[in-house]
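Heads up, the thing below is written out as structure tokens.
One protein chain omitted, others in place.
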């Protein structure tokens, strides 16, 4: 019963097979491998973006930080949600990679609204040379609270950004889950909605450790390559990154895994909603949910070895009725048995 | 006939098997996997350093830059060879990770001498607050020219550094090849010789992409973890790094592969030395050599599909007798057949 | 009628005289001038801190950024008010000088409370290596809204910081005005209240351009010197900075000027409070106030050449009764005539 994170599950067997298949003799290093040519072509086809620059890195933080570094000057500020991964979970990597840009927190929830974004941008208006300058807007989809932006909602934010001449980055660590949840095409969710650069996640969705950065306007492509190398994120044996991404795209495996993860989440949500006293904090629209129930219920799960984060509250406490909130994440490999057993344990 | 680099060869089958074996269910992320506990214990045993801090990253540039960032302040300078990888081949990553420290180039060859190091350190002496301050010394072994420091030579440099209170870093991207070439133990080559932190390479020696950073004094351990995360080099699915390194250390596979690479290089050197007109620039002591011969010979190799870097000179030129220098690198998988065929083609 | 800022008024004649007096022949450069020895001794006496390290720079942003750079690691976050100068008015200089540290905004007003500070620090608790680490707390006194912390209030914040092992910086761009407003001694307002480093302002209070950084524990003194030089803030002709600061401290000129500024502000506040329809947003406790009145009143002032910032609202608009907020700042040279004339114009 593992619901701690979609980054602790196994790699899909097809991906493992692709890695093994790539392990044949010599290959050109540093992204000049033949597999990467295919990745690039497939990614451009997937995004209906024949000019896009496509690069691979091994961590989501690298994808986000390098993307932002090409979009933000060090005297600018990046607009994002107060719970954005780039703000809360990257130990100042965006500040490091941008050379010291600031992050301006927009509104008070995981999903930014056009009104909150406009207000935040306006605040940075009147200080001239004294204040940080307006920089890119970074949108996270799926959000860090398990909710999902529709393409229309992304476009509404991007329209605000464009109105101020600002670039738009999409942190798609769970891009596949958002695509499955909305039924949108990759193009609709990104450049057709005004996104300039997307971090196209794979690690949380069945890969070993690969994320793509797709830049719809390739003007920063060479700069990206230099910043990637300077950040120590250019792999010599790059073919093993390419092989993973290729297997991910082949036959829609990326969507198949996201569908499985979202379906597992839906089963878990349905099950928990049938338990009296369970309350979801946000609408769990993809593969992650936040729900509260009694400490006693958590204790039963803990004793049974269930793994997940207690998000608010402490397991060790006196009051068995106190409500503690859990973060529950499913991945492609979550089994129906584990979900049902988990729900039973909450029910008690 | 691939002699371009030891970073373009295949992963050893035992390593691939270990990665596959690790792909079983869930595992704690971010280095908390059980495999990493074993890696840490084995690495400490290997280095006879029970207190050492041990971390894994995926690229050699990350290992070097993060190690230097914990040793150098931004107002200091790092002493290294003018052909050091950290100077020539990391696109300013050390400057980036240290927050802007300088690199001072010592002497004029790949192997630093105590006299040249002393002179370089002394130059930074008299400027007080105006000049960069003296920072760590970084030694590369195997050097970028295929030569090897003995433990005594490393110690002589470290003694100079210690005399000025400076820390010592060892870039061991080809550490295994240096160990095999000298017969030294890992401890003799590092902390017993005065090295504080070593980048213990794996990628160039049969791994997919893993390097260890071993800090003999763990005082900077937590700082290293923070800098690794901030540099976007902390892997969520860390178990696959651990598995590679574990396979590498098990049963001395790391030495077995380095022995094979060094032996291949020796066969290549012996063969080429038997060809009239071939001249080695540096003594090829490990798995890499630099040798010159006529353009006509290079052309024959080129036509036969041999891959290697022409280090000095240009293949396309008029004079067939002009000498061009090649960099030739062997890895664990280089075959005797390829070597012999290569030598035959040089001979013409 | 100049109420735009205390950074646009003239230099006090005694300070100008001291600069001229210092212009005699040669003097040792880079802070080795004899005048600086006296500054250091006087500053230590003033703060009752015989061990303190004392340095001069030319801008408040330099004082703050360099002080924070010695206190914060790049993977940490600095706690400050959302309207702190270091956040709003330094164009990311703290991020630049710290190498990319973050700023965490505490509460929602210019004066931080211990409760809000505790809450902000606690938020940074549970993310381990993923989140930014807790760094120093920066307190601004006089605040950016013209309110003043008592020494007890500073101590209450510092007690929270110390409880978490965090250092405390005090941005005292208007330190003199806070001292005059509270009647505290410099020691009571700083190290006796738990402050580790203070930016001791002079430029806004009658100097040409000098701020002192006083570090009560000199452990970071040499690091500060190196960071100052590296930041290009070490003056060769340093004697002219020393001369200003010496004149400032001599015979309590610094307090005399702050008393004049605070008194001018009090006269202005009293006058405006006597005008119907004028409303102060914050209690103006030192030399700065924020007050609202009708657009018609602002228009009269504008036509008469009065200079100040309209903080909220726009002068050009249709409704003469609409309330616009002004920021009004007095300095040592503000005349009673100008104040009374200003009040008369508001009254209409």
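As written, the chain order gives the labels A, B and C, with residue 1 at the start of each chain.
Criterion: contacts are C-beta pairs under 8 Å (C-beta built on N, C-alpha and C of every residue); 3 or more make two chains touch, one makes a residue touch a chain.
Computed from a predicted model, the values in this text were never measured in an experiment.
Trainee: Looking at the full complex, which residue from C:235, C:254 or C:290 touches the chain that isn't shown here?
Mentor: C:235
Trainee: Just one of A:229, A:259, A:298 or A:327 touches the chain that is missing; which is it?
Mentor: Only one of A:229, A:259, A:298 or A:327 touches the chain omitted from view, namely A:229.
Trainee: If I consider the whole complex, including the chain that's not displayed, which of C:80, C:226, C:286 or C:345 touches that chain?
Mentor: For the chain that is not drawn, the touching residue is C:226.
Trainee: Could you tell which one of A:104, A:133, A:287 or A:334 touches the chain left off the display?
Mentor: A:133
Trainee: In the whole complex, what residues of chain A lie against the chain that is missing from view?
Mentor: Looking at chain A, the ones touching the missing chain are residues 30, 73-75, 99-100, 129-130, 133, 223, 225-227, 229-230, 234.
Trainee: What residues on chain C make contact with the chain left out of this view?
Mentor: Missing-chain contacts on chain C: residues 2, 4-5, 7-11, 16, 19-20, 23-29, 57-62, 65-66, 90-93, 96-97, 203-204, 208-209, 226, 229-237, 240, 307.
Trainee: Counting contacts across the full complex, list the positions on chain B that touch the omitted chain.
Mentor: Listed in rising order, the touching residues are 74-77, 88-92, 95-96, 99-103, 105, 127, 129-133.
Just so we're on the same page, only the chains that are shown with their structure count from here on.
Trainee: For the two copies chain C and chain A, is the contact made of the same residues on each side, with over half of the numbers shared, or of different residues?
Mentor: same
Trainee: Chain A to chain B: how many Å between their CA centres?
Mentor: Chain centroid spacing, chain A to chain B, equals 34 Å.
Trainee: Nearest whole angstrom, what separates the Cα centre of chain B from the Cα centre of chain C?
Mentor: Their C-alpha centroids are separated by 51 Å.
Trainee: Return the residues of chain C touching two or more other chains; collapse runs of consecutive numbers into ranges.
Mentor: If we look for residues of chain C contacting two or more partner chains, we find 74-75, 99-100, 129-130, 133.
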